[in-house]
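In this view, the complex is presented without one of its protein chains, the others remaining in place.
The chains carry the letters A and B, assigned in the order they are written, with residues numbered from 1 in each.
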Amino acid sequence: MDKNINITLKVWRQKGPKAKGAFETYKLKNVSQSSSFLEMLDVLNEQLVSEGKEPVAFDHDCREGICGMCSLYINGHPHGPDTSVTTCQLHMRKFDDGAVITVEPWRSAGFPVIRDLMVDRYAFDKIIQAGGFVSVNTGGVPDANAIPIPKKNADLAMDAAACIGCGACVAACKNGSAMLFVSAKVSQLALLPQGQVEAARRAKAMVAKMDELGFGNCTNTRACEAQCPKEVSISNIARLNREYIVAKLKD
Amino acid sequence: MTQINSKIPEGPLADKWRNYKDHQKLVNPANKRRLDVIVVGTGLAGASAAASLAELGFNVLNFCIQDSPRRAHSIAAQGGINAAKNYQNDGDSVYRLFYDTIKGGDYRAREANVYRLAEVSNSIIDQCVAQGVPFAREYGGLLDNRSFGGAQVSRTFYARGQTGQQLLLGAYSALSRQIGLGRVKLYKRHEMLDVVTIEGRARGIIARDLVSGKLVRFAAHAVVVATGGYVNTFFLSTNAMGSNGSAAWQCYKKGAWFANPCYVQIHPTCIPVHGEFQSKLTLMSESLRNDGRIWVPKKLEDAAAIRSGQLKPTQIKEEDRDYYLERRYPAFGNLVPRDVASRAAKERCDAGYGVGSGLAVYLDFADAISRLGRKVVEERYGNLFQMYEKIVNDNPYETPMMIFPALHYSMGGLWVDYELMTSIPGLFAIGEANFSDHGANRLGASALMQGLADGYFVLPYTIQNYLADQIQVPRFKTDAPEFAACEKQISERIARLMSIKGKRSVDSLHKELGHIMWEHIGMARNADGLRKAIDMLKQLKSEFWSNVLIPGSGADLNVELEKALRLADFIEIGELMARDSLDRQESCGGHFREEYQTPEGEALRQDEKHSYVSCWEYNGDNEPLMLKESLDYEFIVRQQRNYKN
Partner (left out) sequence: MWLIKSSIGRKLVMSITGLFLIMFLLFHASMNVAAVFSEEAYNMICEFLGANWYAVAATGVLAAGFIIHIIYACWLTLQNRKARGGDRYAVNVRPKSVEWASQNMFVIGLVVIGFLALHFLQFWYHMMFAELAEKVGINVSLPDGIASTHDGYAFIEYYFAQPLVVALYLIWYAAIWFHLTHGFWSAMQTIGINSGLWMKRWITASNIFATLIMLCFAFVTIFFYLKSIM
């Protein structure tokens, strides 16, 4: 049964990308275990504001686990100790009375800190801009049922497409690699006949952009997959490797 | 009274859109490059419009308040998107989709707009499939459909419980492609704070860079607002934390009419409120009503025992359960439209049959699990069940879910004509930000349809009819006096907010606003309550402007300031909603006036007096003026909505 707990928070505060950050410690009393982690931070911020202090800046939006905006590294895990959830779906019942909770931003060269726990993930958008699409203009496309797609492939594509672009994979990776993110998009589109047409070009362009932006090299530790809130599998990385190597060998 | 020209094309209903396209003005490719269009918002409507306009050759400037265009709240739509494909051979057609939508909207939408929506719905599905949207498929490789509230055919396409996400990512990928090609310039973490008009035409916006806190001017030949709805006025809603009505509200203050603000949708299947720290409500897709059965205990004592924890729902015998939707609406059962389902839940809870905290009813899958097997149920709704379990800590495979209605969508919004242009020339509104297609109530799986219809297939045509006259107008400079004046006004507003240094946090005031809204302008409204609410909102407004506390600086990243700017507008929106609700002396769709109901408690429309769109015009510090756009139905006959037989 959910009860009220007292907790100690160690929160990373950093003024800007170049500024030096440090942890600040806050104590919170009577936090309802049925509230979400972000609601707990709301309470903290309310407390800070009432003291005239600047609240902790963190990204969040939909608060139902789908927009991918929330991005906290809690007690050594991206999105916290619960599995298959984003930070906004993490609930305080995962913590015990008296818990010390360390909250850090995503740490990776690809995601510079903007303020406190807020990071800049525009690199992900740039990777998509490099090739994460099917080159069709609006209009002039065939009927939706013109090309049957085996259910198995459609399902696998959907598994990959479930990626919310939160960046937990990069945050979890000791190499700061973005391979899970890139491979999810490459896989989704490579599995569908609509995306197959430019699959080789896409894989090359997206990997080149990923490398250019300074993400690390994948060493198959599987930390990304373990921490992914949408359980995107690293079999997508294998598919990306395959697509990429075959594309390069054909050149 | 100003004569309102909604520019509906001539001809029979089915020919109007084609006639329009056949005769509208177009812009030739060489000229398109010389025309700039600002699109504010990157949801389904904004992203699809920005991408499509850029594909045509226009120069597009696109804005979003989040860190990426992919975060827009369209992403959270779960259930599906409607289209009149009739792939299931169950008798669907463009006309039937049109008719269901008009009827679902309680006959308060324009016929021509809704028909066009139904007409282009099929192209949307084709487009999305071509983009690589992984819709659910049958073993034969063809697309699968499910049924949704308010329809008797299966016309809803879906991608598990993440349809909105997949459609948005489709539009986002098209948009990303154009950004990569340099045809769209994206400004992320930028919030539009005002629209700039020059000689009566929309010519640009002032945005605040949310990271640096600086105000930035942007000029263009036309401005498209795709900034979503305003139900966060209620504080607790299913909208994202950042969803706000400010962009639309600033357009209103610049002279664009605000239409039907009282029409907001209360979604019947949300996870009930858990406590005072709650920041938002989580929707459980309407698709759950396909297989879930809604009930409360038949006996008051059982309900009380459940609330006190003495009884579990599984201990209530079948004959002691009241499947009230199936009882009251035998023809549609659990699949009645949202407004009907929400009111029915409220009725049961008000009568003392509520479970949980008293404000909840059961959504039970026991039948479906024994009929279809757990595996099938898991396949259909697995992610929703998991989400429910994470939030509530209760396993819905074993005990029924608890649900309660919550604010979800605003049918009202900026008034637009058939071309999606507001009453300010050159200012367009698309998606949820406009009022156009859902009347007084939106059917499930229709928001995605409308957003994409506007963005992919309507605006890229109709905007050309306007821009064709603008090809002689050279690119604007942002040093025009109108830009300077507008920017000055905003900096003064920010300075004033920062200087208040009162005692109350933005959120505490927002919660107070939410209580007033829910209490008096919520699911059931009456004249006394509405008048009271207007007074309370006036007080709240003065409390806000004299006692809000915003730490930090105005010229820096400042989340509290962002929230304060939005809240200032929400309070005013709330007041306009109250005024509109007061004016609309009838019950229709999402607007339920207690004074106007049938003996059985159903909504009672007053067609003779109220079949109009109320268009509110800003009038400075005085009370706003109301213009009426009459809704004359040429093609269908209005009926009392009937989901009983």
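Keep in mind that, in the parts below, a contact is a pair of C-beta atoms (placed from the backbone, for glycine too) under 8 Å apart; a residue touches a chain by one contact, two chains touch by 3 or more.
Here the structure is a predicted model, which means the values were calculated and not measured.
Trainee: In the full assembly, spell out which visible chains the left-out chain is touching.
Mentor: Visible chains that the missing one touches: A.
Trainee: Of the residues listed, A:Gly52, A:Gly140 or A:Gly214, which one is in contact with the missing chain?
Mentor: Spelled out, the listed residue whose C-beta touches the missing chain is A:Gly214.
Trainee: Out of A:Ser71, A:Thr138 or A:Ser233, which is the one that touches the chain we can't see?
Mentor: Counting the whole complex, the residue in contact with the absent chain is A:Ser233.
Trainee: Using the touch definition from the top, which of A:Asp59, A:Asp82 or A:Glu104 touches the missing chain?
Mentor: Of all options in A:Asp59, A:Asp82 or A:Glu104, contact with the hidden chain holds for A:Glu104.
Trainee: Out of A:Phe58, A:Tyr73 or A:Phe95, which residue would touch the omitted chain in the full complex?
Mentor: Among A:Phe58, A:Tyr73 or A:Phe95, only A:Tyr73 touches the chain that is not shown.
Trainee: Which residues does chain A use to touch the chain missing from this display?
Mentor: 10, 21, 23, 73, 75-77, 102, 104, 107-112, 172, 174-177, 179, 207-208, 210-211, 214-223, 225-227, 233-235, 237-246, 248
Note that only the chains that are shown with their structure count from here on.
Trainee: Which bits of chain B are touching chain A when the two form their complex?
Mentor: My answer: residues 48, 51-52, 55, 66-73, 75-76, 85, 87, 123, 125-132, 134-143, 159-160, 162, 164-166, 169, 172-174, 176-177, 179-180, 186, 188, 211, 238, 240-242, 274-275, 277-280, 282-283, 386-387, 390-391, 393, 456-457, 460, 505-508, 549, 551-552, 557, 559-560.
Trainee: Would you pull the chain A residues touching chain B in the complex into a rising list?
Mentor: Those in contact with chain B are residues 2, 32, 34-36, 38-40, 42-43, 46, 48-50, 52-55, 57, 59-69, 82, 84-85, 89, 91, 93, 114-115, 118, 120-122, 124-125, 128-139, 141-145, 148-151, 154-155, 157-158, 161-162, 164-165, 188-189, 192, 194-195.
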